[in-house]
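The complex appears here without one of its protein chains, the remainder shown in place.
So, subunit A:
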Amino acid sequence: MLGIPTKSKHTKGHNMNEKTLDFIEPETSVKVLKVTGQKSSRKRILDMGLTPGTRVDVIRRAPLGDPVEFKLKGYNLSLRKREAETVLVEVLK
């Protein structure tokens, strides 16, 4: 259940469900595949629990469209789109 598909190659784009987190509409659930981006922000995002395999619910966008609120591991987290862009996810059905 908690498999970690870290090794998958995303560049080929076989899987149409793979997206970056900033593109996910509210009220959708996703599974984290990988965190990219600069070292410091990547490490922080991982520390906050967005490790591969984690389920993340997209809750809502702020009234002005950015940042975005997520729920994961039983707590609520907000990321600017710029940070969400570095999180590669797969949409859960």
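Here is the rule we go by: contacts are C-beta pairs under 8 Å (C-beta built on N, C-alpha and C of every residue); 3 or more make two chains touch, one makes a residue touch a chain; residues count from 1.
The rule is short, and it goes like this: contacts and distances are computed from a predicted model.
Matching "Ferrous iron transport protein B", "Helix-turn-helix domain-containing protein", "Sulfurtransferase" or "ABC transporter permease" against the UniProt entry of the left-out chain gives the name "Ferrous iron transport protein B". As for the chain not pictured, it touches subunit A at residues 2, 4, 6, 34-35, 38-49, 51-54, 59-67, 69, 73-80, 82-83.
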